[in-house]
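Below: the structure, in structure tokens.
For this view, one protein chain was removed and the others were kept in their places.
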Amino acid sequence: MKENILSMPAPDMYSDCRIKKIAVLTSGGDAPGMNAAIRAVTRSAIYFGREVVGIYYGYKGMINKNFQIMKSGDVSNIIQSGGTILKSARSKEFMTKEGREKAYQNLKEENIDALVVIGGDGTFTGARIFAQEFNFPIVGVPGTIDNDLFGTDFTVGYDTALNTIVQAVDKIRDTATAHERLFFIEVMGRDAGFLALNGGIAAGSEAVLIPEFETDMGTLETYIETGYRKNKKSSIVLVAEGDKAGGAFSIASKIEREYPQYDVRVTVLGHVQRGGSPTASDRILAGRLGVAAIEALLDDQKSVMVGIEFDEIVHVPFNKAIKNEKSVNQHLLRVLRMLSI
Amino acid sequence: MKENILSMPAPDMYSDCRIKKIAVLTSGGDAPGMNAAIRAVTRSAIYFGREVVGIYYGYKGMINKNFQIMKSGDVSNIIQSGGTILKSARSKEFMTKEGREKAYQNLKEENIDALVVIGGDGTFTGARIFAQEFNFPIVGVPGTIDNDLFGTDFTVGYDTALNTIVQAVDKIRDTATAHERLFFIEVMGRDAGFLALNGGIAAGSEAVLIPEFETDMGTLETYIETGYRKNKKSSIVLVAEGDKAGGAFSIASKIEREYPQYDVRVTVLGHVQRGGSPTASDRILAGRLGVAAIEALLDDQKSVMVGIEFDEIVHVPFNKAIKNEKSVNQHLLRVLRMLSI
Amino acid sequence: MKENILSMPAPDMYSDCRIKKIAVLTSGGDAPGMNAAIRAVTRSAIYFGREVVGIYYGYKGMINKNFQIMKSGDVSNIIQSGGTILKSARSKEFMTKEGREKAYQNLKEENIDALVVIGGDGTFTGARIFAQEFNFPIVGVPGTIDNDLFGTDFTVGYDTALNTIVQAVDKIRDTATAHERLFFIEVMGRDAGFLALNGGIAAGSEAVLIPEFETDMGTLETYIETGYRKNKKSSIVLVAEGDKAGGAFSIASKIEREYPQYDVRVTVLGHVQRGGSPTASDRILAGRLGVAAIEALLDDQKSVMVGIEFDEIVHVPFNKAIKNEKSVNQHLLRVLRMLSI
Partner (left out) sequence: MKENILSMPAPDMYSDCRIKKIAVLTSGGDAPGMNAAIRAVTRSAIYFGREVVGIYYGYKGMINKNFQIMKSGDVSNIIQSGGTILKSARSKEFMTKEGREKAYQNLKEENIDALVVIGGDGTFTGARIFAQEFNFPIVGVPGTIDNDLFGTDFTVGYDTALNTIVQAVDKIRDTATAHERLFFIEVMGRDAGFLALNGGIAAGSEAVLIPEFETDMGTLETYIETGYRKNKKSSIVLVAEGDKAGGAFSIASKIEREYPQYDVRVTVLGHVQRGGSPTASDRILAGRLGVAAIEALLDDQKSVMVGIEFDEIVHVPFNKAIKNEKSVNQHLLRVLRMLSI
């Protein structure tokens, strides 16, 4: 029998830290779990006696001063919602020195001492420059469905998108089986094949085409042919949008030309992959990383992304998170192939 | 306190009917609930002491004699599955007199006395010709996601597809709201706007474009403009694939040209709309219509589709089900527009 | 090619009606789709140039004056949410003349001319008395998962609860099949068996026990025995909470005593049945009935529930909606039994 579950850390443990007011924004493509992260950032900051300011529309709102004080109740009942209550937007102005200067003045005017940014590599690239220019403490929370950030095992939104893909492919398989068709299904992932590869394994697909590997049309053809010869009557191939051989439509028409006997179909899953209520994993991850971001700031960290590696919180310099490449687990490729025989 | 819930109709009530062996097939595009219908046909026929033969691959399998005896246990645990365990296929051969003659001989050889076909208007067109040519009793169960069959309030599969669409649009709305975008979402419906119109109301979309009505681009533009002026920041327009103004991509690019200030996106939902576990409504409908199809045959009916109108079973001649046009409820258009202000 | 889909009814068509300000509340047990109904009431009233006031906590809030002006934007993004943004509560005070007097004064003070109440029979009973006492126009929207209101084919929330039940039973069947168990699953329905009966058909259950019929334990036992003798290895029985033979636990223990060889389990689905994102059907129904409620008031109706019968809007006096009994479709009992052989 160990310590009491209801005991709590001391709310005043960071009373000597000079950061009193913390802003939070979301930027870049939205991802399920961003709201859970906003909730965690807000509530843990309030827990430690800090004030929280929500910035709407990402960096654009930082320039246009779309600020709003956030109380605990303002983040009630959002843990289960997709999208982001703080909205997201692109900002060309923030790419200029003048834009960032204006943003900085706005933060100063409101006595904001630090910033949490939730987003992907574009978001962190902006954060890194801003932090350097104005010596301003920023911590990032990885929020992107692509899971392509180095230094964290998972990004917020990835698990939800993966499940959305798998559920969609399950539905398509009903039709593929009934009509004995060959389906090419395009999923998100411009530079990274995490969604396609893991989605392919989980959905029991016959093959995946991902940006990390050269797509050899000949091998794909042999593979499909063999399957058909072995009496496999329907097949599903997941194609990452950034695949080198072109998108699902282009690959499908190549196959169709060569094998007119196959009944080929294409579905591009599109924007459904970005939305929806976050999975349990994404909500827990968002909760942990949101708390970790506030603790990192109060622990005097800056220009780092908080991440999770081997179930432990880690701090990864923005520079590394952006520039290093995170690679797909090659063991999974073998698993996929063995299981699709 | 009324009759006992556990009492049953007499299994021998049709003992004088000469139909002893009944075949069942699915044909055309698959729809969720087809398996529940196969189960209902099979079990109610067995209940009334009949033998059941499953025909695989629709009319093609009738020609190729892909027959299999179906027992009650063969349709266990399929009520919840999308697709069709009997598969579906197109058959050019069945469009010829020779093909149909061959199919008829196969039925005779196996002593099959009657047939239940589950599908849409293509299926019933084939059934009607075959029934006339060989004076063979056939009853149809309406199974198509499009809900475009005259004489039945609902077709098996429609409610599931509608819910799939609404759940997908809910997800896309998360993104549309976060980024304040204008989305055009294309849904199935080559000739009928049931999915787009009802999906549009249920998803809270701003407008729908359906084949039944002329799409006036000017009005659509005015409408979107007004919304934006009234501070509506994201909009969703559902486009039936058979809309007269072209698909979602074509309409979106027209709008984009005229209004470069809008952030326009397109998603084509595609084949996910056909699959998935059927909703409660679709399963109940499939169950009722499957039983009704067997009762109709045993009641000496032929060349009819069984349907549901005002919660009652009806028999609709194939000829009427195919040729008469079922119209969308115009009242719903008003509801949609009022609710999107 | 018919009238343009984007044309609209005249917003000033009710300009001569003296009702200018309309309040809306939800009361009784919450049901999925109540928010969609609030949205429809609010927006259609605004469309016709009326002001809308939301009353929080049902009749209690009417007494405590928890009023708030509702704009179109206040009901954005709620169509997909379960529960009710206007909250619900029981009010003993409203059962007294004094309480209702106070409520009436509050409405007068705010110049509220009419009221829409969304709820079940308890809600309409209160509305009927209030309307008579103060000659105040009230229209009701049927919102309850039980579907037990006379005069409407469906109530808002019923279809969602039905699907929640079916999805839960699907999950339990995975376990029942794996372990070859006999499951008794209790679902909501104190006086009405709609959920149990329709849920039972849709989930492919072996039997249902509902309040409308005497449960003959002997027949149930024979039935289960027969199933087992025919090699049915797992069975699922749905029990409405109001079943005359007692709840699921009580029935299960009777069976267990008699048949120790069965591996019996019980699950009481409980409050999960009330929540969740409404289905497409429930959202469309809520939309149509919300608009119809406003039109009824502007058409000078009072003390009626708006309902849907045979896909048409109907007006049912509160008195009839409450007192007449809506009966389950007995044909469905036959369907259930035939399909569980």
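Labels A, B and C are assigned to the chains in the order they are written; within every chain, residues are numbered from 1.
Throughout what follows, a residue touches a chain if its C-beta (ideal position, glycine included) is under 8 Å from a C-beta of that chain, and two chains touch if they have at least 3 such contacts.
Note that the structure is predicted; figures quoted are calculated from it, not measured.
**Student:** If I'm reading the header right, one chain is hidden. Which shown chains does it touch across the whole complex?
**Tutor:** If we consider the entire complex, the absent chain touches A, C.
**Student:** Return the single residue from A:86, A:112, A:131 or A:201 that touches the missing chain.
**Tutor:** A:201
**Student:** Looking at the full complex, which residue from C:100, C:265, C:302 or C:315 touches the chain that isn't shown here?
**Tutor:** With C:100, C:265, C:302 or C:315 as choices, the missing chain is touched by C:265.
**Student:** Considering the complete complex, identify which of A:55, A:70, A:182 or A:209 is in touch with the unshown chain.
**Tutor:** Residue touching the chain left out of view: A:209.
**Student:** For chain C, which residues lie in contact with the unshown chain of the complex?
**Tutor:** Its contact residues with the unshown chain are 26, 30, 32, 34, 81-84, 87-89, 164, 168, 170-175, 177-180, 183, 265-272, 274-276.
**Student:** Could you list which residues of chain A touch the chain missing from the display?
**Tutor:** 1-9, 39-40, 43-44, 46-47, 72-73, 77, 79-80, 153, 159, 162-163, 165-166, 170, 173, 177, 198-199, 201-204, 207-210, 212-216, 219-220, 223, 231, 277, 279-281, 283-284, 287-288, 291, 310-311, 329-335, 337-341
Rule of thumb we're sticking to: only the chains that are shown with their structure count from here on.
**Student:** Can you compute the centre-to-centre distance for chain A and chain B, using the mean CA position of each chain? Integer Å is fine.
**Tutor:** The separation of the two C-alpha centroids amounts to 37 Å.
**Student:** Between chain B and chain C, what distance separates the C-alpha centroids? Give it in angstrom.
**Tutor:** The separation of the two C-alpha centroids amounts to 27 Å.
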